[in-house]
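One protein chain is absent from this view; the other protein chains keep their places.
== chain A ==
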Amino acid sequence: MSRIKISTVALALVMSVSSCSESFLEAVPELDLSDASVFETPARVLSQVNGLYGSVKNGNFLGGRYPIYNDIRGEEFVNRTTNSVTGFSVYQGNPDPADTYVAAFWNQGYLSINRVNLFLEGLAANTGKIDATLATNYGGEAKFIRALTYFSLVQIFAKPYALDNGASPGLPLRLKGETTAAGSVLARSTVAQIYDQILKDLNEAETALPDTYATPLLRTTRAHKNTAIALKTRVLLAKRDFAGVITEGAKIVSAAAPFKSPNRVAHELQADVVSVFRAPYTSVESIFSFPMADTNAPGTQNQIGFYFNFGNAEYFLNNSGAGILADKTWSATDDRRTKLTTLNATYGNLVTKFSNVSPFVDYVPSIRYAETLLNVAEAEAEAGSLTRARAILEAVRKRSDAAYQFGTLDKAGLIAAILTERRIELLAEGFRANDVLRRAQPLNSFGAGTLIQPTSANYVFGIPTTEQQTNPGL
């Protein structure tokens, strides 16, 4: 082999593009889909809809910590483990704006809102890719999720509507999809403006959503018309629009006992309250729940059963003082006491509503017919028929404690009884703090050992530090 030949070969080696084709430097994600392809097939569009639900279901948000943190802020629970990762600071009434987990409500909430906004924009830009009716339904589901998210956030990060008719600073109102670095600065809209948007979304969702779904599972885990209406009763109650609650309530609560939905899905209370919280979790009482599965669990230290049940018994029930467990009107024979709580020698009184421990696959109820009934009852008691209010209250109570007699109740007594009923019926479902705040009452924090007044800075959560630092428009 001559040197000349070798030289030629060597030069060719160096000077050739090292046999590299243009595509040598192409490396595209192999496990994530390009944003350009997600409207390509009807199946992918449906997957996106499910992705919106999955986004709010996240264990750091509505599928776990959001309801948990609402319960531990009040007087019902006592902390056992003093662990900051499992809500100890929130329990003590000291949540810091830098608190990672409180910030996660904001982060996951707004991530979900952006995903909704992008989806609605994509849906509009891709008409014809899917059936028009389905597109309308999907748009309704997206708006329902956006309303649920804004309502969840405005309740914990802004002063209650009831305090000043929504005049307080609310949230930055984001309605456009964000994918670039532009547009961080946005001022807070007022609480009233946020409520307006929530109700606008829910009204539009009510129109766009389907009447029901093919299976009990879909009917429980995806929004239909009644789901939007039920959420409206909750929002209007927080807005103290009692007439509105009664009007909306009439769409899904019959005028008289037995109370059930006269329209579309026939929601009603189940005879056995325990069954609502047990597999398959899809009775008509469960209007909207987040599904859980082995492969889709809430994640470490986000599971309700981890906090309140044997999972890790982070919090046990306060059996003295102001705790609902010590309330004399909650009788010892009530099913909700006998079948949904237990006394453990090591841990104390525990809530067993969420009975699964590892894997934590109990569905997390978000809207339950019992709550809707109590929403309507409260509105009736405040501004409508005391008789109907009482009838609904008794329907809820007597399902679990058939022998119970309320005795004579005046208007104030009736309202108090309904509020107490909510504490019993909705215990550990994430209502406690929001129920106090929406009425602008002081929060009786067992952890802080004191009443937290509406004027106090820690009455609601501060806007997370990261938002304060990146959005000077606040």
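Annotations
Throughout what follows, contacts are C-beta pairs under 8 Å (C-beta built on N, C-alpha and C of every residue); 3 or more make two chains touch, one makes a residue touch a chain; residues count from 1.
Just so we're on the same page, contacts and distances are computed from a predicted model.
Note on the omitted subunit: UniProt lists it as "TonB-dependent receptor", one of the names in "Substrate-binding domain-containing protein", "DsrE/DsrF/DrsH-like family protein", "TonB-dependent receptor" or "Carbon-phosphorus lyase complex subunit PhnI".
The omitted chain makes contact with just one of the residues A:181, A:214, A:271 or A:412: A:181. Within the set A:94, A:168, A:329 or A:441, the residue that contacts the chain not displayed is A:94. Of the residues in chain A, those that touch the hidden partner chain are 3, 6-7, 10-11, 13-14, 17-18, 20, 24-35, 38, 44, 47-48, 50-55, 57, 78, 80-85, 88-89, 92, 94, 96-98, 100, 103, 106-107, 110-115, 117-118, 171-172, 174, 178-181, 183-186, 217, 221, 291-296, 300, 303, 306, 311-313, 320-321, 346-348, 357-359, 446, 448-450, 453, 456-458, 462, 464-472.
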